[in-house]
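Here is the structure we will look at.
Only one protein chain is missing; all other protein chains are in place.
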Amino acid sequence: SGRAHAAEKTFAMVPKALGIPFYADAETGCEAEAAKIGAKCDFTGPSQLDDAAQISIMRDLITKHVAGISVAPNNPDSIKGVIADAIKAGIPVITFDSDSPDSQRIGFIGTNNEGGGETAGKAFAAALPNGGTYAVLTGGLSAANLNDRIAGFKKQLGPNFKEVAGSPYSCNDDSNAAVQIIQDVLSKYPHLDGIYFSGGWPMFAPAAYARAVKSRKADIMDGKFVVVSFDTLLPQLKLLKEGDATVLVGQRPYAMGTGSIDMLNTLSSGGTVPKVTDTGTDVVTKDNVDSFIAKASK
Amino acid sequence: MSAADKTAAAPGQKSFLGRMLRSRETGIISALAIMVVGLSFFAPDFASPNNMLNDARNFSFVGIVVLGQAMVMITGGIDLSVGSVWGLAAVSSAAFMNLGFGPILGCTLALLISAAIGLFNGLCVTKLRMPPFVPTLATMSIARALALVITRGHSIDGFLPDDSIFFNLGGGQTFGLPNPFIVFVVLSVIAGIALSRTVYGRQLYAIGGNERAARLTGLEVDRLKISVYVISAVTAGIAGIIEVSYLSSAISNQGLGKELSVIAAAVIGGTALTGGEGTILGVFVGAVILEVLRNGLVLLGTDAYWQGVFVGSVIVLAVFIDQLRKGFWRTR
Amino acid sequence: MSAADKTAAAPGQKSFLGRMLRSRETGIISALAIMVVGLSFFAPDFASPNNMLNDARNFSFVGIVVLGQAMVMITGGIDLSVGSVWGLAAVSSAAFMNLGFGPILGCTLALLISAAIGLFNGLCVTKLRMPPFVPTLATMSIARALALVITRGHSIDGFLPDDSIFFNLGGGQTFGLPNPFIVFVVLSVIAGIALSRTVYGRQLYAIGGNERAARLTGLEVDRLKISVYVISAVTAGIAGIIEVSYLSSAISNQGLGKELSVIAAAVIGGTALTGGEGTILGVFVGAVILEVLRNGLVLLGTDAYWQGVFVGSVIVLAVFIDQLRKGFWRTR
Partner (left out) sequence: MPVLLTVEEISKGFPGVQALRDVTFHVETGTIHAIMGENGAGKSTLMQVIAGALKPDTGRLIFDGNQLQLSGTRDAASKGISIVFQELMLAPNMSVAENIFLGAEPRVAGVMVDRAAQRSQARAALRRMGIDIDPDIRLGELTIAQQQLIEICKSLVHEPRLLILDEPTSSLSEADSLVLFRVVHDLKASGVTILYISHRMREVFDNCDYVTVLRDGRHVKTTRLSDTDPEEVVRLMVGRDLAGVQRIRPMNDDKPVMLSVRGLSDGKRYHDISFDLRAGEIVGVAGLIGAGRSEMALGIFGAPSAPRGEIVLDGKPVRIRKPGDAMRLGIGLVPEDRKQQGLVLGMSVGSNLSLAALSLGRLSNGNFVKPIAENRMIDGYVDRFRVKTPSTEQLVGLLSGGNQQKVVLAKWLAAKPRVLIVDEPTRGVDVSTKAEIYALMRELARDGLAILVISSDLPEVLTISDRILVMRSGQLAGEIAFDDASEERIMALAALDASDTPHPAPTTYGEAEAAS
């Protein structure tokens, strides 16, 4: 046959759900790396966060005999069965972003969400040495990775920190709702000492967010009101530079995309990969924000 | 047509083929047939026994809930709470088992909770004369919140030893068929018989067709309506429990948004939102179509972002084919 | 009562108070009043001007869409696609501006896309005789997918210089009132007049009340129905665009699930899913209630996990109060 790459490999990447910017960055990485090695990246996932739908898609991919799967499990337990089936069918499976350590997945690439939360908590505690009252804003109340980020965050806070009633607030991954909640929280607790976002939702709406925290902006600049947020997207970096946030903690989804393809390629050619690959976290403050902005805008 | 076609069958008078062609479900079955043939051709893996079995398991969850929803819709109601009741039943059954109640007691309690929500919906619709949308929207919110309260966002697992027979319910097979599919078929047969052969079923159609006339014919309209909301909630509970057994883990957002898939399957299957119309065969096919579509799009390797476009188009097309069939026989 | 009460005012015959009490909206306005009084008492921040202004902005997004939805529901239809059209309009307007089209052209194009989806819904409902649930469910899926295709999951920002006047539409104020609120009020007044005073509005009620009669009286039923689906889609588009202006960023899941809030607000406001009933005043209050509730729960410091329980309970209670009012005046 004249086809040199008759065996062009298709690697599948299954996010928790479609339409989340974080995974879109992972997809970009996946595609770039796949193009580099002459393989194909099949990025497909459920339209909303749904364990069963994700498993169905995994089964469909097994039926399709893809060359490897990298999945971000919605639920570490329920995914175990289908991972075992894939392995049995000779398809290597790794996890990215969120892990299922008890499953037969061959490796994991990502940051430990709890570890990321601890990083955020450390920065938060450092900014408020005397402790104080704080609120937590999160996406969905049942998202395991977000809950890990919150758990890690709280672990680093001493006894002189007090979470306000009603926290954690859930915005269901909706930026508009996130801003509304910030407005509500600041009306109710005008003397709040700090706030932690387990994801960047309110800051994805930069203008609205800036308006919502305007009354406390001077306090943020003076370090009397501390805002620590997960994620390091461009609008967030700009807000930080403007003085609307204190610290950003970010994972590296692009690296998870490229790394996934490399690992799967190695595995499908019979190689081995480490059990856990840490893509690390970025911690952005006023001091290093410019370099991040430069990197992100290019 | 609905009720008529089901009950009347002046024997010998018409050919079997003629009756088939004129039956309500011909259009939608043709739509499914076209899809299956097309997929088998373009995605050879589709027709593999393994894939078929996967599909059969997958559509069973939604399918079971569609049975109850169809009964509600036949009486002219709607039940938006099914997705949340599904989640609450999943979480509460796991929580009960976690407390050491054992599978049978745990699941029974979870189903009782589901039934209580259905009862509440039914009472609001009948005794307080609310439009069904209102209480079921409220319980949609309430049941989901209760699931969250139980789990506080964490997943519940390890509630039974890994080799417990309970996990067979969702994950196992019998005679080579996935157990959820067997449950779905059995419940469909029961629901089908109840709707087409029993006095109860006939009364549901009458209520949906003309509630006032039904009342003046002595039907216990309130009691019958309450019963369908309870049945709908219980089918949602069953789906939740089977899903827990399948996933061997429970999380509060199980069944999230499923009310739309369920109602969509019922409507595609020919159930009218205005009541009085719908058959179990129709909604069965409706549930199958949605899953075959989803599965087919992945197997065809369609761009994930475009999939929603195809799903939407096929829904319109399937119903369009159904309308063609009706139009054809109407102008004949 | 609805239509009659709205139009009729045999002068002098009835006292103003009597008319107020007998009007359709009394029940739901009382429910809102009870909530506001209770909240002002238990959460003093609630009544602060700042919080009120925030609320006014927040309910305006859903509120604008409820206006179109109410018109669809008055003709006996339903539009499930509004949440997705909202998202598509948001994303496409931002994308057009990103391409350098400028705010006016970009928003106009986005609204034209929305209108096209409404037109498709309307044509399916009228010319193809589909139940409204089907095409609007399909476009719900299609429009969301198109929004995903446009963004491929990323957010669109930086499409206009930060000081562009466009961002005033959603974020700015006029006479001390948030602009989205002003848009909402203006559109409400227009819709209110259209429904209660114009021939067009009266014909919509007639279609919802008795479609066959309307058709046989020579009303252009198909054209009227198509028009409401277009209006509904355009209101959803307006909400999307204003949200983009407010957030200064567009993402594919904007408006996700909003169809339920929108329909809930309409139903709480007294719009019947069976058609022929509903007023703009009612749905306005319905939209306000939902936001006051959300805001109030946060201000009261309610446990996040329990909030859904309160939301559901208040929905049932609000409608219950409305039923009481109806019952009271009915048995009078």
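Labels for the chains are A, B and C, by order of writing; each one numbers its residues from 1.
Everything that follows uses one rule, which is that a contact is a pair of C-beta atoms (placed from the backbone, for glycine too) under 8 Å apart; a residue touches a chain by one contact, two chains touch by 3 or more.
What you see is a predicted model; the values in this text were computed from it and never measured.
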Which displayed chains the hidden chain touches across the whole complex: B, C
Contact residue for the chain not shown (choose from C:Ser30, C:Thr126 or C:Asn210): C:Asn210
Option touching the unshown chain, where B:Leu39, B:Leu219, B:Ile280 or B:Ala318 are the choices: B:Leu219
In subunit B, positions touching the absent partner: 1-5, 7-10, 197-200, 202-203, 205-206, 209-210, 212-220, 276-277, 329-330, 332
Chain not shown, touching residues in subunit C: 1-4, 7-10, 197-200, 202-203, 205-206, 208-210, 212-214, 216-219, 276-277
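Definition applied: only the chains that are shown with their structure count from here on.
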Pairwise touch network: line, ring, star, complete, or other: complete
Separation of mean Cα positions, subunit C and subunit B [Å, integer]: 30
Centre-of-Cα separation between subunit C and subunit A, whole angstrom: 34
Rounded Å distance between subunit A and subunit B, as computed from the means of their C-alpha atoms: 35
Subunit C, residues touching no fewer than two other chains: 144, 148, 152-153, 257, 305
Subunit A: positions in contact with at least two other chains: 18, 47, 141
List of subunit B residues in touch with subunit A within their complex: 45, 48, 50-51, 54, 58, 61, 148, 151-155, 157, 171, 243, 246-249, 251-254, 256-257, 294-295, 298-299, 301, 304-305, 307-308
Residues of subunit C touching subunit B in the complex: 78, 80, 124, 128-131, 133-135, 137-142, 144-146, 148-149, 152-153, 257, 260, 263-264, 267-268, 272-274, 305-309, 311-313, 315-316, 319-320, 323
For the subunit A and subunit C complex, residues of the former touching the latter: 18-21, 23-25, 27, 47, 141, 164-170, 172-176, 179-181, 183-185, 187-188, 204-208, 211, 233-235
